[in-house]
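My questions will all concern the structure given below.
Only one protein chain is missing from this complex, and each of the others stays in its spot.
Up next, chain A:
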Amino acid sequence: MLSKEQIAQRIAKEVKNGQYINLGIGIPTLVANYIPDDLEIVLQSENGLLGIGPFPKEENIDPDLINAGKQTITMVKGSALFSSAESFAMIRGGHVHLTILGAMEVSENGDIANWKIPGKMVKGMGGAMDLVASAENIIVAMQHVSRDGSSKLLPECTLPITGIRCVKKIVTDLAVLEIDPSGGFILKERAPGVSVEEIRDKTAGKLIIEGEIPEMTF
């Protein structure tokens, strides 16, 4: 079973040279730590920055420079600043190549739910609906099952959805899966030491298993 850091590390292997990338809050933010140094990529922050750098040293903290999670950040060389309207123009316009975000549930046709638990959580969707409706490639980072042990990979989402038929790939603590456009989670890789049977038991939606399923490498 993978730690959050290992999920981030595995997702970092999906990043390609030259991509503009939006990382969501939580595990996706950790992906930045594992992107190989020889790749030239640019991280987009939806509150108006291309070129997120590392967190600042204490003496360089600037309250006018934060990421979408409201954390203090720095800018890399060649950064650009802009308004929220410009930011979402580049998102909706398809200029951001890859979106990595967390989810509460994903369905076998690629629907994602991650913004609301009726009666319990009313924080809002932030930029998630714009991102999932627009990005050409969406990777979800999540735990395979919830705290009570129920599967988060479902035939249909039970929570209010954020977007329809948008998720391409899911990396959980147990597996790497791809969405089959005709419906189903295609099992691509297992976490080290995790059996296909365990993944099958913990996937409530349709699981497609073709041939030998390799263990992940990092």
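To be clear about the criterion, contacts are C-beta pairs under 8 Å (C-beta built on N, C-alpha and C of every residue); 3 or more make two chains touch, one makes a residue touch a chain; residues count from 1.
Here is the rule we use: contacts and distances are computed from a predicted model.
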Checklist entry - Looking only at the UniProt record of the hidden chain, which name from "Polar amino acid ABC transporter ATP-binding protein", "ABC transmembrane type-1 domain-containing protein", "cytochrome-c oxidase" or "3-oxoacid CoA-transferase subunit A" is the right one? => result "3-oxoacid CoA-transferase subunit A"
Checklist entry - Pick from A:20, A:34 or A:88: which residue touches the chain that isn't shown? => result A:88
Item to check | Which of A:26, A:48 or A:102 contacts the chain that the document leaves out | outcome: A:48
Checklist entry - Where the complex has a chain not shown, which of A:26, A:102 or A:126 is the residue touching it? => result A:126
Item to check | Those residues of chain A which, in the complete complex, touch the missing chain | outcome: 45-49, 54-58, 61-67, 69-73, 81-85, 87-89, 91-92, 111, 122-130, 133-134, 160-164
